[in-house]
Each structure stands twice: as structure tokens, then as C-alpha cells.
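Every protein chain but one is kept in place in this view of the complex.
Up next is chain A:
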């Protein structure tokens, strides 16, 4: 039997009823409060009366039809699936859940965190976490596993990767105590691999991606295999095993083409572009970045497209192809204007980068100097973006040195040095 108190509270708040509204004529307000907070066990008659007022049936047994429907919906949230089908199934399930109080409800509520995240309704995901937090102590081990995993997903989305990893590890510790199928374990391993990649734990990325891929391969899930290959490609790139990185990217791309999944294809193109850029192969880097920028379906997010186009400006600039660099700068401004979140750090960073190159390409020397000195460098300092700070401080140092302004030059070389030290200490 389910723990009834938290569910009554959940249904009551969902229907925007106060405790007074629900309790009136049935129990005292303080007694209802005790029921909701599991401080007392109410008689079946009282529970029935409360459920009647909430307009829900009290289901005692297991509804296998409902369980099966839930299972289908949960699976949709794990794989590449059409959004409209996910929403339709959710609505159908919610309708069934609203009518009765049953064993599947709590798991359904926990999965809503994942549901809101995949639909990018981040505020709703957070509200659901806060709402469920109060009843987390009554979760069984399986529910606790999903609770930790989905909360981890939330932190992955907000960029708090250490916090996310902490929760994924708690979930991982529970795997042996619960009955879950291997695709679920593979999904957790994949998630841990992605998070390790964000945290630069390269060897762990490889370990977990391989573990996940073993299972995805067995199930012929090529898209998930492709995603694992991308993670492996990034890791081998970071440890400078370029051949292995390229091999993994090509495998990912091949699988993406096989499944006609443009997201996978463009993600691979982007990472290949970056790899060739870091090894100094500008021609190949440009080729792959252009695939991303010219993708009409705009399969990868705006952040990815901005990275690709600013990289193209750099590559063309380095090749002294100023005409193409200017063309890309203009295109970059158009993409930038489409960016929905102007407070986002990356939006601001790209905006500074594009402006810096625009001044350089237009020969606006004074504007370039004052922009980098008075705006860009302070911005990088404020955001502790040490990598870019070293780069642009050094560039300004060079600029002043060549112009005979040695005092100014020393100032920026010093900044570059101290920033470099800061970076090493991170």
C-alpha cells in the first residue's frame, strides 16, 4: 500500500485547495496536517472521505494497464523520441493519475523531472524537485535511484557538474540493490561519462562510455552508440591521441548517417572541426565548421553554431583570408541576434569576440585597442575566464610593445603571466 499522506498533500496542492478546504467537516486542520506529514495513520474511512473530496479513487491493487503505460512513457524519456508523442502520452497518463491514487503515482511524479528537462521547461523541473523534496524520505530504493538521477540531470542542465556527479554516484551505488534493466544502467553510465567529460576526467569518460556502449551495441541502439563514440573522440583528442579521436568521430558520423540523425552528424562535424583546428590543419577545420554553419536544419544549439562561426572567423583570419573572415563576422552577428538569452555568459563572450575581430578586420585600430582594454579584458577578469584572458592580455601586450608603449606593454604581459599562474593553480 502506498504512503497516503504525501499523496493527499500532492493532490491538494495540485488542486490549489487549502488544508482548511480539504479538512472541513472531515477532520481538524491539525489532524490533516499530521496525516499529510506522516505523523499519524488515519482510518480508512477518513482517507476515503478525503479522497472523495479530492475527486480521486483510492486504488488498492496494482493497475497493470497503467503500469504498462507508465513504462512506455519512461522509455520515451530515455531514447531519441518524438516530442509530440511524449507530450500526448504524458497527458493521457496524467488524466489516469488524476482519477485514482495508486502505486505508480510516485514514480510518475519523479519522472516528471526528466520530462520537464527534456522539454527544456527548467523552472517546472525545479518546482517539481522542490515539491517532491518534502516526501523524499518516504521513497523506496528504486524511487530514490531515479530521484538522484533526475536531480543530477537538473544540475547537468544548469552546469553544476560537480553536484550532478555527486548525485549520479549515489544513484550508481544503488544499482545492485534494485531491479532495473541493463539499458537503464547503460543510460546512467552514459550520463556519468558525459558529466566526467564536462569535468575533464578523461580516463573516466573512456571507461564509462565503453561500458555504456557495450550494452547499446547489444541492443543495436546506433544513436546512443554514436553519442558514446563522440565522447570517446573528445577524450582521445584531449589526451592527444588524434588518430583514435578521428576514428571515433568518423564512426559516430557513419552511425548518424545510417540513422539519418542530423544532430549526431553536426555534433561530430563540430568536434572534428575543433580537432583539426587545434592541430593546425585550417583547411580541414574550415571544412567541418562550414558543415555546421551551413546546416539548414540548425540541428545543434545556438551555442554550438556560435562556436563554429567564431572559429571560422579565426581560421580565415589566420589564413589572412580577410574577405571570408569579414563574411563570417557578418553571419556571426545574425546568429548572435537569434540567441535567446542575452544574459548568458557565452552569448556575451561571443559578442565580445565578434566585435574584437570586426574592429581588427575593419582596420579600426583605436576602437580595437580601447574595446579590448576597457571592455573585453575587464569582462574576462570578472568572469575568471583565464584561458581567454591570457590570450587577449598577451595580444594587447604585443600591440603596445610594437607601438613603443613599453609601460602599457609590461602591464598586459604581467596580467598574462599572473593569469597563467592562476590557471595552473586551478
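Operating definition for what follows: contacts are C-beta pairs under 8 Å (C-beta built on N, C-alpha and C of every residue); 3 or more make two chains touch, one makes a residue touch a chain; residues count from 1.
Methods note: contacts and distances are computed from a predicted model.
> Pick, from "Pyruvate dehydrogenase E1 component subunit alpha", "Stage V sporulation protein AC", "Phosphatase" or "Oligopeptide transport ATP-binding protein OppD", the protein name that UniProt gives for the chain of this complex that is not shown.
Hidden chain, UniProt protein name: "Phosphatase".
> Given that one chain is not shown, which residue among A:37, A:52 or A:301 touches it?
Touches the omitted chain: A:301.
> Write down which of A:198, A:287 or A:411 is the residue touching the left-out chain.
In the full complex, the listed residue that touches the missing chain is A:198.
> In the full complex, which of A:86, A:126 or A:180 touches the chain missing from this view?
A:86
> Write the list of chain A residues that the hidden chain touches.
For chain A, the residues touching the absent chain are 76-83, 86, 114, 117-120, 153, 156-157, 190-191, 194-195, 197-198, 200, 223-224, 227, 230-231, 234, 237-238, 261, 263-264, 267, 270-271, 274, 277-278, 280, 297-304, 307, 311, 314, 317-318, 320, 322, 346, 349, 360-365, 368, 385-388, 390-391, 394-395, 398-399, 402, 423, 426.
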